[in-house]
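Let me give you the structure first, and then I'll get to my questions.
Here we show just some of the chains, and they stay where they sit in the whole.
By letter and in written order, the chains are A, B and C; residue numbering begins at 1 in each of them.
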Amino acid sequence: MNNREYAEIVCKELQAALGAIDTEATEKFADLLLEADEIFCAGAGRSGFQIRGFAMRLMHMGRKSYMVGETCTPNITENGLLVVCSGSGTTKSLVNHAMKAKEVGAKVALITINPDSAIGKLADVVIQIPAVSPKSDVQGAVKSIQPMGSLFEQCEGIYLDIVIMILMKRLGLDSDTMFGRHANME
Amino acid sequence: MNNREYAEIVCKELQAALGAIDTEATEKFADLLLEADEIFCAGAGRSGFQIRGFAMRLMHMGRKSYMVGETCTPNITENGLLVVCSGSGTTKSLVNHAMKAKEVGAKVALITINPDSAIGKLADVVIQIPAVSPKSDVQGAVKSIQPMGSLFEQCEGIYLDIVIMILMKRLGLDSDTMFGRHANME
Amino acid sequence: MNNREYAEIVCKELQAALGAIDTEATEKFADLLLEADEIFCAGAGRSGFQIRGFAMRLMHMGRKSYMVGETCTPNITENGLLVVCSGSGTTKSLVNHAMKAKEVGAKVALITINPDSAIGKLADVVIQIPAVSPKSDVQGAVKSIQPMGSLFEQCEGIYLDIVIMILMKRLGLDSDTMFGRHANME
């Protein structure tokens, strides 16, 4: 099978999984993103790389955003929103972050395969992506030919980019405006 | 427009761009990945996040892989391969890395929109993804409703995941084998 | 007070704290570093920055070293050593890492102010640096004019550099040899 043949299958998997994400939950997620004074993003491994792209786009839009664990990330307070990407919803360090966020009165949003997970139970909004991973066993999930959590991680990145477009529309921003704060030292 | 409507458009953009990537160049890229003793991955900004996912999967497969700029990344030598993700192909730090790699006799692979760029000209293999970005003006490119380089960056991540499946097939690996070296402290 | 006057006080604090570190514990720590097949380094915040420098020097020496949380860091196994820097010895994510390491049969070394902490209790060797931090209340500790954990963090970095010199002596390495694997893309 060559790369074009793989691409066709993967794009169908993406369409199936992304097309099943709840629209109401997404609107609520967008509300929380616009209401928060500061947005903290967290994720481990490949989920962490996807949400980094989201944190960066939020900065491009002029929102105060941070990656948990980076150098200049301050404490989260009651006006903050913590966005967590976790397929299993049970990664220990992320559970701790979510508990801390709730403890100080901040909001929590979770992008996950498993809404019934530890983080899912305390989140203010849960975005379920029905993409099968080796760690989960969810009814009605999209089957993937891809290894490990690849389909979920791809969906995370694309979904979060879609959320950015929803925010841009609400805020009346376009691509040129956003380029304004694009890093000029890299 | 809600998230499902956006998803449908974005998946069509992805299919158009990913479906246009050269199959011969991909096979040559896979050859270089299997021939190299060590694989060094580099990218700035959101392209950098996508290639991090690739570097991690290579490690899962038991290949010696590194992200340029991380703590324990050593020098590249003549048996190394440098894989660069850069939409423009002109990011200064990445041009410097590519020049250094060629200087010591290492191979260079580039994932880009612009094959005629500084890095493209010295690369051993160039993977062109025809996804329009604000920095480029390429004939026959896939038009996107997405801001900045989002379509290109999504394609990078998915394409590199496809390359992983091609490598897995060549090496006879499956998802279970690969989980063997998945980080257990995160 | 100008920077030179501050420097004089700080250097006295450093001498007092570093001069009190146990020599036998240090020799045992060096043994563990040489016996391990792979060395995993972990720390949060400013302690994390100091131990990054150690992980890098280990790589310069030709040892297989990793920072926990970076892209290409694999799982720890029974032949691994986890080195943790934590003033309090109680940072949750680091406690989890140490528990995981012990679970798979790996060794754990701790650099800390508080040997009686959660990580201290399960570590194979504990290096106590008697430098006062706001989170601790240790008898006989060196008092500092510096804010927060600064004195401890400075001591961590310098102590770990001293351990590198002890390893170099044991291995017969000199500065020129070590430069061999210094990153050439940065």
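The criterion applied here is as follows: contacts are C-beta pairs under 8 Å (C-beta built on N, C-alpha and C of every residue); 3 or more make two chains touch, one makes a residue touch a chain.
Keep in mind that this is a model prediction, so the values were computed, not measured.
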Handout entry: Identical protein chains across the whole complex (3 displayed)
Key = 4
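As a convention for this text, only the chains that are shown with their structure count from here on.
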Completion exercise
Whole-angstrom distance, CA centroid of subunit A to CA centroid of subunit B, is 22
Exercise for the section: With chain centres taken as the means of their Cα atoms, state the distance from subunit B to subunit C in Å. Expected result: 35
Practice task
Round to the nearest whole Å and give the separation of the Cα centres of subunit A and subunit C.
Solution key: 34
Handout entry: Shared interface positions of subunit C, touching two or more other chains
Key = 69, 96
Completion exercise
Within the complex, subunit C is touched by subunit B residues 40, 42, 52, 55-56, 58-59, 65-76, 82, 96-97, 100-101, 104, 180-186
Completion exercise
In the complex, subunit C touches subunit A at residues 69, 92-93, 96
Practice task
Would you pull the subunit A residues touching subunit B in the complex into a rising list?
Solution key: 1-4, 6-8, 10-11, 14-15, 18-19, 21, 23, 26-27, 44-46, 49-50, 52-53, 56-57, 60, 91, 93, 134, 145-148, 150, 153-154, 157-159, 161-166, 168-169, 174-176, 178-179, 182-183, 186
